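One structure below.
Here we show just some of the chains, and they stay where they sit in the whole.
Each chain carries a letter (A, B and C) given by its place in the written order, and its residues are counted from 1.
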C-alpha cells in the first residue's frame, strides 16, 4: 500500500452537541504504521474525534476519507468492515456475556450463522499476543474494572483491525499492565497498523507515539512528530499556558498520640476482605497501595458502609459504627468517591447540579423542600473551583466529557464538607491541569483536618501525596510503608514480593 | 478559518433548537393541534360544558397516571392499579352500606389503596423481584379479593350524598376537576421541588449510585408504590361515588391506559426522566381523540387505528428531534 | 315521553346516537343493524351516529354524558356495557330520551321498568329469568337420569350479570335430587377458552350429561372439547344462549339440544321504534320483552325450530 495515502483522513470535521461545539473544523490523517496520539484538556473533543473515526458519531460537516476514498455512510459496522475499531473511554461491554463472547462479539466464527464450538484456541492465541491474564469463561460483569479494560483491548485485537482508536486505554491499568500494552502497541505498529492513542499521560505519549495532535476547545492546535515535542510544549499548546505539575508538599505524619479519626479493626467481608486493620488520624492522607485486584476498593467500600462487614469493627470519631450503611456513614461525615463513575457514581440522565447535590440534599432543603437558589449557588461554586467545562450546571451530566464527569463526581462528595474522604481513583481520566487542581484540593482537605484515604492505580500519586501508606494484598493489609522512601519501581517490586508472601500463607 | 468560526455564533433559533423543542414538547404540540382541529371541526367541542366533562371523565385515569409517573421514573411498573381500583370500589360500597356512613365509605378506598400500595412496595423490595411481575401477581390477588368481597356480584349504594363526590359541582365545575387540579399541582411540586422527588429520579436513574449516595432506595420504592396505590384508591372513590355501586370488574384496563398515557407523555420507561405534566398531557391526548370521534360521529371502528397512528406520530415527532448519532 | 323537547336537529329530522358496548362485536353489530333498518323504515329523516364503548364502563359513561350535553343529539339508543354504572349519567343535561337494549340502566339488573329519569324504554329480558328457563329445560332432560351430571359454563364470575345467571341455574338445579352440579367454570365468551376448560373438566368427569352455557360461543367450545375427547356431542345435552346462525343450525342438526335465542336485530329495531315514539310524542312501551320481538319462540329446540324451517338466526357470533 502506498504510504502516502492516509488510511483514514478527516478534513474540516465539525460536531455540535446542543450548545457545545465539540469539534470545530478539525483535520486528521492516520497513516500506516503510525501511533497517533491525541492530547488535550478535558472536553477538548478527543473522544468525539475518535468516535467519528470509528463511526459512532456522524459529523455535522466535513469529510471522511478511508483509503483515499470519501465515505458517505459511516457507522460502526462499516467502520469495522474497513478495519477501523475503537476502545471507548467509558467501558462498553456486555456484562452478561463471558469474556470470550465479548471479545468475539460481532466477529463470531460461524458456518451459515451457526456458531463454531471450538473457539478457545483463537482466544488463547489472542490472549498470548496481548499477554493478559483473563479467564475466557468468566462473566464480564463479574470482572473488576481493570480486567474489563483488558477485555476491551482484546476485543479490538480480535477484529484484526488496521486502525485502532484507543481512548484512554490505560485509565484503570497499573504501571505494569500499561507497560505491556505499550509493548503491544509497538508490535501492532510493526505490523503496519495505525493506532490512535488518546491519553492524559503525556510521558506515555512521548514514549509510544510517533505523531501527536494537540487539541484545544474543539479545534486542532497542531499536528507534528512527537520527536519535536516535550511535555512542556504539549502542555503549553493544550492549556494555552505553562504548567508544571508538582505535587503539593507532603503532609507530615500525624502524631501517634493524636486521637484517630478512623480505626478499622480486623474487618472481614463477603467481598473478600480478611481481617483488615488500619488507622487514619485527622489531617492525614493515608494511601492504600496494591496491585490491581488486591482488594483496595473492597476495603474502601466496607469502610464507607457499602458492603456489610461480617467480623471486626469500624470506629469513626471515637464511636463504634453499628449497622453501618452508606447513609449513616454520610450522615456522620464519612464519604467515598467511588472508582466507577458510571456504575456507582453518577445519574447520567440528570443534570450536573442534581448530581452534585444528591448526597447532601438535606443541606439545601427545609422540611424536605429543596431551596433551588442555595443548591445552584453551591453547585456552581464547586464547578467553578474544579474548572468544569462547559461550566453550565444545568446540562445533563451524561453529555460531559469523561474528565469533566470525574470532576463532578468529586464535587458531589465535597459539597457536604466531609470529615473523612475515601478517594478511589480520583483522577481517572482527568487532564493534567485538573490533576494539579485535585492534588491541591486533597492537600487543602487535609490541612483542614479532614482524614483522607487515597487509592490510585497511579502509584506515583499515592506515593507523593500520602503521609503514610498501607500495602494491600489478597484482601489483607500486608503492612505499612513510608511513601517518602519509595520510588514507583521499588514499590512494584515490594508489592510483588508481598503478594507472594501472602500467597504462601493462604 | 474565520468564515467557519462565524457559524458557531449563529442566530439563536437554530434548526437544532427547533428539533430539540419538538422532541421535548411533541405531546403538547400534538395536543394543541388536536384541540385546534376539533374546535374548528365541531362547534360542540370547544364549549365549557364539553371541556369540563372531558376533565371530569378522565379524573380517575389522570390521578393514577400522575402517581404512576413517580413509579415509572423510579424505574418500576405498577400493573396493579386497576385491581386496587376494583378492591377500592367494592370496599367503598360495602363499607358505606354496612356502616351507613357515606364519608367512611368514600375514605375506605384511599386508605386501602395506600395499604395495598405498601404491600406492592414491600413485595418488590423484599422479594427483590421486578415490579412488572410482582404487581402482576399482586393484581391477581387483589382482583380475587374484590371478587370474594362481593361474591362477584354488585353492591348497590343507596345512601344520600354518596354520589356527591363524583357528581357534585361547585360553581359549575365538578369537585373532581378541583381535586385533579390540586393533586396535579401537589405532585408536580413534590416531584420537582422536594428531596423525595429528587430521590425518585435518582433511584430510577441509577439505583446503585443512589444507594451509595445515601438514598434509601428501598424506602423510596415503597413510597412510590404507596403513592400509586393511594391514587388508585382516590380514583376508585371518585368512580364508585359516580356510579353509586361497587363491582369487581370496575376499572378494568385502567393500569395499561395509565402506563400508556405516561409513556406517551414522554416519561422514559427506563426511569430517571419524566414529568407530571407529561402524563397529564398524555391522558388528555388520548381522551381528546375519543371525545373527538364521539363528537364528530366518525366510524368508531377506525378510532383505534387513528389513536395508534397519532401515538406513532407523537413518538415520530419526538424522534425527529433526536439527532442521528 | 315528553316528545321532541330537544329538537335542535334539522327541522323535521332526528340525530340519534347509538352507543354500542363494543363496535367490534357481532351482537352489537346486529343491534346497530336493527336500529338502522328501523330508522330507514320509519317515515322520517333520521341520522345515526355509532359510538364504541370498547367494552369499558367509563368510556360508555363518558359517551352518554357527552351525548347528554349540548344539542347535537335528539335521542340515544344504548347497549349498556354496565347498566348500573351507566345510571350515573342520568338525568341527562339536555333531557333527551334514551332507550336501552339488552340490559336495563340502573342499579337493579332484573328490573326492566325504567329506573332512572330519561330512560323511556328498555328492550330486554331479565338475565335471571332467561337463565332459569334454560335450567328448567335441563331439569326436564334430566328427569330420567340419576345422577344427571351438569357442568355450568358461564361467562365471567366477576361480572354481576353472569353471577346472577349462575345463581339462577343453581337455584333451579339444586332443587332436584337427581341433578349433580359437577362444577362451574368460566368460558369468557370465548370458544377457545371454553374448549380448554371443558377439556380439563372431561378429564375428571368424562361421563358428563349436561353442559349448560349462557352463550353460544362457549357452547361451541364445549362441543369442540367433546369431539376432541371422542364423545359424540349429540349424546350430551348442550345448550347455549344467543341464537347465532351457527347455533340455530346446530340445534336443527340435533348436535345441540337447545338454544336460548336472542333477537338483536329485532331488539335494535324495537328500541329505535320506541325512541321514535318518544320523540314524536306517541305512546311508548316502557318495557319491551325481548323474547317477544322475534319471529319465533325464543327457547329453541329441534321441535320448535322444525315449525319454522326458514328461520336462520339474526346474527353471527
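Going forward, a contact is a pair of C-beta atoms (placed from the backbone, for glycine too) under 8 Å apart; a residue touches a chain by one contact, two chains touch by 3 or more.
Given the structure is predicted, the values throughout are model-derived calculations rather than measurements.
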| item | value |
| --- | --- |
| Total chain copies in the file, per protein type | A x1, B x2, C x1 |
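One rule holds in what follows: only the chains that are shown with their structure count from here on.
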| item | value |
| --- | --- |
| Chain contact graph, described as a line, ring, star, complete graph or other shape | line |
| Chain whose Cα mean lies nearest the overall Cα mean | B |
| For chain A paired with chain C, centre-to-centre distance based on mean C-alpha positions, whole Å | 71 |
| Rounded Å distance, chain A centre to chain B centre (Cα mean) | 42 |
| Sites on chain B at which at least two other chains make contact | none |
| Sequence positions of chain C contacting 2 or more other chains | none |
| Touch list for chain A against partner chain B, complex | 12, 14, 16, 18, 21, 24-25, 56-58, 75, 304, 306, 326-327, 329-331, 336, 338, 343-350, 354, 357-359, 361-362, 365, 368-370, 372, 412 |
| Partner chain B, residues of chain C touching it in the complex | 20, 23-24, 49-52, 56-59, 61-63, 65-67, 69-72, 82, 84-88, 93, 107-109, 156-160, 162-164 |
| Touching residues (chain side chain B, partner chain C) in the complex | 44, 47, 49-50, 53, 56-57, 60-61, 143, 146-147, 151-154, 156, 158, 163, 166-167, 239, 242-245, 247-250, 252-253, 290-291, 293-295, 297, 299-301, 303 |
